[in-house]
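Questions regarding the structure given below will be posed in turn.
The complex appears here minus one protein chain, its other protein chains still in place.
And then chain A:
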Amino acid sequence: MKHVETEARPAGQAPPEAPHVDVTLNVNGTLHRLRLDARVTLLDALRDHLGLTGAKKGCDQGACGACTVMVDGRRVVSCLALAAQYEGREITTVESLSVDGELHPMQAAFARHDAFQCGYCTPGQIMSAVCLIAEGRANSEEDIREFMSGNICRCGAYPNIRAAIREVTGEG
């Protein structure tokens, strides 16, 4: 039995250098000029190239929401986005929410309701929650449950996450 995991290429030939791209990313209101390997995701660009490690990597496959950031006012799972495609878009990350040490109301509500345990999903949950309200989709308990279901919390803080969002929408 023979198992080979490889890419088709004649033996002995060195793989080519990956293409690089120049891209200017607008993150939290600041423009960053970057030269990136074309394979770099928006998530890795934020984390590894801009030092913004708030957005987290939980799956790298678009299935957990830990990497959620806001792009032009909408939620995006940044692990499924190639950085090179985000030139000129307005990218907002968790790092921009608190101003001068003052927590954003959603951050404060998460703290008060203990809406996390390990905290790893939290930046993604908070970005998702903030966007949810901006999108006008946090109008009922049902909506919150449904539209927050793209953000996995393996620690199981879901009831507390809902309570925090309800408080901010004024229904708590």
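FYI, a residue touches a chain if its C-beta (ideal position, glycine included) is under 8 Å from a C-beta of that chain, and two chains touch if they have at least 3 such contacts; residues count from 1.
Note that in this section contacts and distances are computed from a predicted model.
Engineer: With one chain of the assembly withheld, which option in "Xanthine dehydrogenase family protein molybdopterin-binding subunit", "Branched-chain amino acid ABC transporter permease", "Ferredoxin-NADP reductase" or "Putative DNA modification/repair radical SAM protein" matches that chain's UniProt protein name?
Structural biologist: "Xanthine dehydrogenase family protein molybdopterin-binding subunit"
Engineer: Among A:73, A:88 or A:119, which one touches the chain that has been omitted from the display?
Structural biologist: The missing chain is touched by A:119.
Engineer: Of the residues A:72, A:87 or A:146, which one touches the chain left out of the display?
Structural biologist: The single option touching the absent chain is A:146.
Engineer: For chain A, enumerate the residues touching the unshown chain of the complex.
Structural biologist: Per the touch rule, chain A residues meeting the hidden chain are 1-7, 9, 11-12, 14-18, 37, 39-40, 44, 47-48, 51-61, 63-64, 66, 93-95, 97-98, 103, 107-108, 110-112, 114, 116-123, 126, 144-146, 148-162.
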